[in-house]
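Here the complex is missing a single protein chain, while all its other protein chains stay put.
Chain naming follows the written order as A, B and C, and within any one chain the residues start at number 1.
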Amino acid sequence: MSLPLILVAVFGTAFGAVWAAVTPDEDRTERNFVVFGASLVSALIVWWLLGQGLYSASFPAFELGVASLNFKFALDPLGLTYAVIASTLWVFASVYSVGYMDQEGKQRQFFSFFLLSAGITLGIAFSGNLFTFYLFYELLTFATYPLVVHSGGEDAAKAGRKYITYSLVGASLILAAIVMLWRLTGGILDFGAISAALGNASAGQLVTLFFLFFIGFGVKAAIMPLHGWLPAAMVAPTPVSALLHAVAVVNAGVFGILRTVYSVFGVDVVQNMKIRPVLLGICALTILMGSLIALKQDVLKRRLAYSTISQLAYILLGAFVLHPLALKGAILHMIFHSTLKIVLFFSAGIVATETGYLNVSELRGVGRILPLTLGSFGLISLGMIGMLPLSGFWSKYFLLQGSLAADAWILLAVLLLSGLLNAFYFLPITITAFSGESDLQPRKKSSSLWFMLVPTLALAALGLVFGLWPGLASPLVDAVVAQFFSL
Amino acid sequence: MPVVISENLAVLIVVALLSAGYVMPLLKKIKRFRVAEFFAVFVLGLALSGGLYLAREVLHNGAFTYAVGGWSAPWGIELAVDSVSGLFLITIGLVAAPILLWASVDLVREVGSRARAAWYLTLYLLLVAALSGLAVTGDLFNVYVMVEVATIASCAIVAARSNAVSVEATFKYLMLATIGSGFVLLGIGFLFVLTGNLNMNFIFQELSTSWQNYPTALWVGLSFFMVGFGVKSALFPLHVWLPDAHSSAITPSSAMLSSLAVKGYIIALLKVFYIAVGPEIITNLPITDIMTLLGMLAIVAGALFALAQDELKRRLAFSTVSQVGYIFLGIGLGNIHGLTGTFMHIISHGATKALLFLAAGAIIKQTGKTRISEMAGVGFEMPVTLGVFAVGSLSMIGIPLFSGFVSKWQLLLGSLVNRNFLAVIVLVGGSLLAAAYLLPVLRTAFFERSQDRTVKEVPYVQLVAMLFLAVVIIMVGTFPSFVLQLAKQAAGTLLGLEVLP
Amino acid sequence: MGEIGSRIIQNYPYVFALALFIIGIYTILTNSNLFKKVIGINIMEGSIYVFFIAAGNIRGGVAPILDMGEPGLVYVNPLPQALMLTGIVVSVSVTAFSLALIMKLYRFYGTVDAREIMRIRSEVRASAGGN
Partner (left out) sequence: MHWSLLLIVIPFLGAALLGYLRDQRSQSLIGIAVGTIVLLSSVMSFLAFRAHGVLTWQLNGAGVFAPSLRLDGLSALFSMFSAGVWLVTGIYMYTYMQHEERTLSFYAFYLITLGAVQGLFLAGDFVTLLVFFEVMTVASFFWVIHRQDRESMQAGYFYLFLGIAAGLCIAGGIALLLVAGTTLKIGLSAAVPGNTAMFGWAVLLFVLGFGVKAGMAPVHIWLPKAHPVAPTPGSALLSGILIKAGAYGLIRTGQMVNWGLGDLVPWLGTLVVILGVVTMLLGVGLALLQANAKRLLAYHSVSQMGYIILGIGTALVLKGQGSFGLSGAIFHSLNHALFKSALFLGVGIIVLGTDELDLNKLGGLWKKYPWTAICMLIAAFGITGTPGLNGFISKSLLHHGALEVALSGNAIMVWAERFFNLVGVGTAASFVKLIGLTFLGKQKTQLKADAGEGPMLKIAMALLAAVMLIIGTQPDLIMNLFIKPATHSAGLTDLAQLSQVNFFASSAVWDMLITLALGGTLFAFGMKTNLFHYEPPQWLSLEAAGRQLVKAYVAADSYVSRTYQSFSRRFGFRLRSCYRRMLVINRRLDFEGGGIFTVLSFSNLNSNAFLVLTVFAALVLYYFGARLLGG
């Protein structure tokens, strides 16, 4: 029952994409319903799978013929987590973008690729072996490129070029790594089965492989210094920035690294590679540098982009500590950061559409015009800092525990310091927005405002709910931890 | 299929194509010329089905030889039908038919008159026949004859549209090709002097016992072959004729040359080196190193030259140079994976490059724009064409589920088996460069706005042709098991290994 | 010296063929006149024929025509001769084709000099605005 459902979830959205593409320009309502419906259906399917209980299952691959390069889907807690995040947020984002794109052109192109990327993301989540993963990962780049350059113009083109260059280079590294792995394991690429087959590989080979994967996925996970594309890609329309650069694409990179560490190599192998300090160092550096650079950004979305960079490094940090608690923190942070960051992007988008302001320095008094938007922005930025009672606290709390339990003391300082830095670059935004009077003469709110506002508020509320009942997420997360650590 | 046909099938294919070719001029008088064209396509279809049948035979019952007219070697002409020939026959059928179908729409307008069109068809079928001959031939005599026929025919179809540029390109092509065939002939002469035979198997037996006595002479002969076939198949430093010829010829010709003609000579080269001379001699002589070297050089340089082009067809021509580099790299690797990769790339690049050229031709025909920089927004006027162009580009870059990936994968494996990491880097970088010179086309076509909305999509026949090729690419990419098995077996036959079906 | 000399004397056809080949190549390379290039190609191919016939020849052998009357006759190898017949045919056709092309080129460029054609062509491209 599950495999067909997964196929529906993955390719149903693709079908929706085609539908959206063939819908004539003027039938906006129809297209909107298609977009919303398709993402809703896939989300429902994912939730149904979740409801089925968190078993790991891998489905009969259908033969691609290329020696043991099979097309294989699998269902495991880790993948399911990513799927749940992506598909759920996609529903909200579809509502939001219906509102946001109301005035924009090229809707067919936008929405078809929007849905296509949704399906591909689910494909990444459910892929059962490295080859399938690589396939969808590669496709994601091409499916999201049109969204990045959607706004047109020279800088969009430049950003798109940057994005695709970075991604393709990363992907090609991954391809090389996969081929080497194939050689080493004698053709075994299924997640979970690889590490057993790596027995006769030399340490040097393993480390080389690991770093090939790390750099390859690190591009999308925006590890410094591979992050260049992310701030540039902020020229995209806001729903795109929100989804792709807070939820789908960057998380795909992070998810890839999680897969590499836990499903490909396995905890013990990585443990024995003795490279943890290097990895942790890189992550710590990314966290701090990202925050410090974010401090200097005046363009709101760029600031958010840099905060994303540093927040993603938290997740990787948790992954590399190789401790159950830290992994729990990492997975929680993957969930919470997505749900929080998307709200920030949404609010920024609303501000941009309603007032036309893009810079932090212009926001003075805007809070009076858009109280709900800026209110949720402020609330959620508290969450990003890691203050109770918002969800952001809990992930950092487990990250801290994990890294301390694994004797990575320095991380305590890093995490606390970066929390403070987050406060430095997030809070002034809200405070300026609510203090003083804006010189903006009041104009009527655009008709589609509520389409954008409702998802924003709902997700903000979600952040609060998770903060007060972090237990809601724990069955899933504990399942992931139990999957990789024999506790 | 009746026995008499099935066992004579190999020669029947060639004969059928030849005779069909010679019938064409007679058909130029009939009322609707399309009939003639469709007849030609139909014959090609027959050839394809025959090729498939042979391939299945070979795959299941192993290779067999066929003595033409019952005269067995060394007196008679011997055809050696093995998986190499099967694979290449399939490639020919899969690619030649859609190209001709595409051409059939406005061939007359392209070449000027019905009569010329009819002769064009003749030449086209001759070329195909010669290539199929190369696929099935078993001795050097035929190799020479077929190579010559192919050369003249391909020169002729380049000159089909008679304007200054194409004629000049043709002349250059002809000169170089003739020098090349002179070298090939000399190479044949050397082998003959050394062994007193022209049949590949006999040559193989002779050499395997006695080649240490005169390695230098053998080497000189092999160098003659390499240069001769290198010129004809546009191995990098010898590719000089290709860009002019391919960019100035009419679209079907360019597609044909890039996707098939070039490969035909490579098949011949493979036969000479691996069947006639034999793998162990090849691996003992520095040939493989040289081929690897030239292959890598070709991959990089071809791509760099392609980047420099603004004219779409010329860019594609240079990309052919680069892709031929992949094929030679595979030959140079000389292990089972490498050669499998070579064969897979022969078929995948055949389909892909044909598709790209046809799409480019469609764009040029509808918009009259030859430069990429002028093609802003074409994607919205001609979605299908640009869509299949995208398919071709992705396959060329080597994205999974497209045929290009399969061959790249095998090549990567091959270079890893040889611990040749430079080759790995070059392969990966090559596909990045391919992305660099193909994706801008799509970007310009889809993500830049154009003013005029007047352009229309090409007629559906041409769409069908292109879509067919796209489907081939995707099917080979997604379910390659049959072709891949064939390619593996072909590589096995060349290396003298037994590959289980 | 003597020994090498005698070998040269013995294999004079090959030496001759080599000389011819070099002459042909030299003609192709040095003459910018297209006709002369074609002639050069013919010379080159001629050298190849010589090479083959020499290779196929056997001292005192007779033409390979089966004669039941006299057994024990030594026949020269017919294969190279057959090959060369084909080769001659091919080269004739190539020559014809290239001559036709030269005529067309003369029609287009008004000259049969390769350098001239190069010059004109690059001028045309330059006027077309380069590539």
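As a convention for this text, a contact is a pair of C-beta atoms (placed from the backbone, for glycine too) under 8 Å apart; a residue touches a chain by one contact, two chains touch by 3 or more.
The structure presented is a predicted model; accordingly, all values stated were derived computationally and were not measured.
Q: Specify the shown partners of the omitted chain in the complete complex.
A: Computed over the complete complex, the missing chain touches A, B, C.
Q: Which residue, A:L388, A:A461 or A:A482, contacts the hidden chain when the whole complex is considered?
A: If we include the chain that is not displayed, A:L388 is the one touching it.
Q: Among B:F224, B:F328 or B:F468, which one is in touch with the chain left out?
A: Selected residue, touching the omitted chain: B:F224.
Q: Hey, which chain C residues sit against the chain that's not shown?
A: Residues 25, 28-29, 32, 37, 114, 118, 121-122, 125-126, 130-131 of chain C touch the chain absent from view.
Q: Kindly note down the residues of chain A that lie in touch with the hidden chain.
A: 292, 296, 382, 385-389, 393-394, 396-397, 400-401, 404-405, 412, 415-416, 419-420, 423-424, 427-428, 431, 435-436, 468-472, 474
Q: May I ask you to list the residues on chain B that touch the chain which is not drawn?
A: On the side of chain B, residues 171-172, 175-176, 179-180, 183, 216, 219-220, 223-224, 226-227, 230-231, 237-238, 240-241, 243-244, 285-286, 290, 304-305, 307-309 touch the unshown chain.
We adopt the following convention: only the chains that are shown with their structure count from here on.
Q: For this structure, which two chains have more C-beta pairs in contact than any other pair?
A: Per chain pair, the contact count peaks at B-C.
Q: Averaging the CA atoms per chain, pick out the one whose centre lands closest to the mean of every protein CA shown.
A: Closest to the centre of all protein C-alpha atoms: chain B.
Q: Please work out the Cα centroid separation of chain A and chain C, and write it as a whole number of Å.
A: Here the centre of chain C sits 68 Å away from the centre of chain A.
Q: For chain B and chain C, let me know how many angstrom lie between their CA-based centres, rounded off.
A: Each chain's C-alpha centroid was found; their separation is 27 Å.
Q: Where in chain C do residues touch two or more of the other chains?
A: none
Q: With touch defined as at the start, can you tell me which chain B residues reach chain C in the complex?
A: Going through chain B, the ones touching chain C are 74, 141, 144-145, 148, 152, 155-156, 159, 162-165, 167-168, 170-171, 174-175, 178-179, 181-182, 185-186, 188-189, 192-193, 196, 198, 309-311, 314.
Q: With touch defined as at the start, can you tell me which chain C residues reach chain B in the complex?
A: 28, 34, 37, 41, 44-45, 48, 51-52, 55-56, 77, 79-80, 82-83, 86-87, 90-91, 93-94, 97-98, 101-102, 104-105, 108-109, 117, 121, 124, 131
Q: Report the residues of chain A in contact with chain B in the complex, numbered from low to high.
A: Residues 63-66, 69, 131, 134-135, 138-139, 142, 146, 149, 152, 157, 160, 164, 168-169, 172-173, 175-176, 179-180, 182-183.
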